[in-house]
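Note that one protein chain of the assembly has been removed; the remaining protein chains are unaltered in position.
For clarity, chains are labelled A and B in written order, and residue numbers in each chain start from 1.
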Amino acid sequence: MAVSNPYLPDLATVVEIVDETPTIKSLKVVLNDREKMAGFTFEPGQVAQLSVFGVGESTFVINSPPTRKDYLQLSVMKAGEVTSAIHELSVGDQVGVRAPLGNWFPYGQMKGKKVLFIGGGIGLAPLRTLILFILDNRADYGDISIIYGARSYADLCYKQDLEDWGRRDDINLILTVDAGSPGPPIREGFVPAVLADAAPGPDDTVAVTCGPPIMIKYVLENLERLGFGDNEIITTLEARMKCGIGLCGRCNIGGSYICKDGPVFALARLKALGFEI
Amino acid sequence: MQDLAAKKLRIVAFLCNWCSYGGADTAGVARLKQPTDLRIIRVPCSGRVDPLFVVRALLSGADGILVSGCHPRDCHYSEGNFYARRRLEMLKRFLPFVGIDARRFHYTWVSASEGERWQRTVIDFTRQVHELGPIDEGREKHAPLTGPASALAAKQAEPLLFTNEDLETLKKTVSDALSRVDVVIAYGRGFDPLHAAPSFIERPQGADGLVFSPLCEQNLASYLTRLNNKKVGVVVKGCDSRTVVQLLQEGLIKRENLFVIGIPCNGVVSVKKAAAALRNGKVLSIAFTEGSMVAATDKGENRIALNDILQDKCGSCRHPTPLVYDVLVGGPVEATKDAPSAYEDVRVIENMPLSERLAYWERELGRCIRCYACRNACPLCVCRESCIAETRDPHWMTQETTASEKMMFHMIHTLHLAGRCTECGECERACPMGISLMTLKKKINMDMLELFGYVAGTDPAGKPPLLTFKVDEERLEEHKV
Partner (left out) sequence: MRKAAYLAKERWKEFVRALSGRGEVYAPCKEGEAIAFRRLLPEETPCLDGPAVGAPKAIIYHQSEALFTFDFRKDPAAPDKAAVVLRAETEAPPAIILCDRPCDAKGFTIIDRVFLDVDPYYRERREKTTIITLTCDTTYAGCFCTSVGGGPCDAAGSDVLLTDIGHGYYVEVLTDKGAEALNGTALEEGAPYSKEAEERRTASKEALKPVFSGGGEIRLVSVQDAFWEEVSQRCLGCGACTYLCPTCYCFNITDEQGVNAGERIRSWDSCMFTHFTLEASGHNPRSHKWQRFRNRVAHKFVHYPEKYGEPACTGCGRCIRLCPASIAISATVAELAASP
């Protein structure tokens, strides 16, 4: 009985590269197998492993709206070897894609509720996927609040989307930058502190957060303090990953693999796992 | 100019930017004919040439390596080539030890005006490499395994046995020491009576479980660099104290944070040898009597002559009494005046023909599983977490388990310890596959002694010989071409 090869990526071509910030680029890639591309489906929150052959592979949330069938969008922050190589890619280059991997946001359970998004830096990428999904199914969800911060104005990601969202009256958008950063006047403060300040009420609200590990840690604490229940706090995590399919033993939190049993976790589940992120 | 054999060989040359590259340029401008096998890599200074560049090139299939720099005393950076002179001579003697013909590596000094000298160097070296042929040819497969283990002189001395009184003194010393340090590292019981284990004592009551016997083979000084932010007490034997001295020499630990409890020692057992003698059976108790270890296993009693299971390093120990200590437990032990040389096993390998040496190391290192236990157990390998054997940037090696990659790892480990290794033996002890790793390091140590009169881990004010230089080297021949 032949087993398909989960390590072998699908070949894809880079079709567009957008500079979001000095350290973040968004790539659109199209699977070379057109049929596969047309039939590709994924849920908001799922991830892809992007390969630069000769350098390595890294995990990114699939950022394109699930309704678009002609490309996959991934936003990549330059941090290490693979992401630096991705930043050197040009349109037309060949890459490898293994997707979709992992679980997704529990958007079904979130229906009828208000949604509070709290993001930092590149952490807005997975949140954006869910925001776009919710905006596509607007009637199913209540008010949306977004607290988003980055190191400086230049580091705020998806500026075009931020502008669009800011203009809507069914989205309450709070932007913040780290204290003392250059740029146009924006509120200053670290995201967890801004959250505590804004003190949104927990009633009928689901909070979804993503950002650097240290930000997530403090945001989770503050959300608890504000009275959010463990099942109403959702986060999406990342870690050093290699296989992406729950085998290599690297990205686990306790007995759960971030790549396979995550990356989306409710706080209740994280607490049950009982290990550090 | 003679015609050389039709096939081009791959010869890599590292040339310093100022003199030698200039010299090569001069040769070119004067249109002096040379064979074209040479591929030049320009470096700022011959002192920049890491011996590992040469090794990596050879293991990647280069047939010959040439290094050329400014003449000593004329270095563009004043001192670079003085370091090169030492390091490259060390390498020149080490390569044949692992089975690579010394004639495949040559280092010389060519100045910017010496176009003809450059031409001569290239012609001669290229001819020499062609005579040797491609590096991969003519290698013996499966040469018989003639180990040097039998060459090590059996030690005739008796390991000192701690009396109960000595042990009480040790326990008291350790618990007293806790008033001035955060933790004392000493020996406790291991998983069975045959094994001792490092024990970290933080409270005086913890000293109750301490032991000291010929089973205490671990080098507790290995933990010192991992506890740098604490005040630490440590129990050391003679060989372990050399590690402390070397760490002090290199500034990796601070003397004021250290409280050293020295125990003079006349030999420890190799637990691996003992376990093998007992066929790895379940050990119920261990006792020591004159010249023997008595082991009770589930199959009965065994009496084993201590001389048969002593650690190899003990046979040639010259420092039975710790060289640095704050307190000594037990009387000092005089070094045996005619202790056999530590380098007998090195000489056995040197006496093998070259192809046999290569086969020997390929066989030994072939069973390496790249577990890095040797590196992580080494007290002086402090880069464990950023070891270049594993980094992607710089990318020295792949993760493959081929013979050349395994050899490369051991070259990195050995050459990074060149002139620093105190022969504590932890690498060999930790190696699960029983590879004779110490022999590689001892070869270099032997050369350090011969060339620079240096013995690692004996003088806290000393300097590792490859990290320093003398303008006039007493024992280095300067010009060979």
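Criterion: contacts are C-beta pairs under 8 Å (C-beta built on N, C-alpha and C of every residue); 3 or more make two chains touch, one makes a residue touch a chain.
For clarity, every value in this text was computed on a predicted model and none was experimentally measured.
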{"item": "Chain B, residues in touch with the chain not shown (by the definition above)", "value": "145, 147, 149, 190-192, 194-200, 218, 222-223, 272, 275-276, 279-283, 298-299, 363-364, 367, 369-373, 375-377, 384-386, 390, 392, 398-401, 426, 429-430, 432-436"}
{"item": "Chain A residues that touch the omitted chain in the full complex", "value": "2-9, 11, 51, 53-57, 79-81, 83, 92-94, 96, 212-214, 238-240, 242-243, 245, 247-255, 274-277"}
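Everything that follows uses one rule, which is that only the chains that are shown with their structure count from here on.
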{"item": "Rounded Å distance, chain A centre to chain B centre (Cα mean)", "value": "48"}
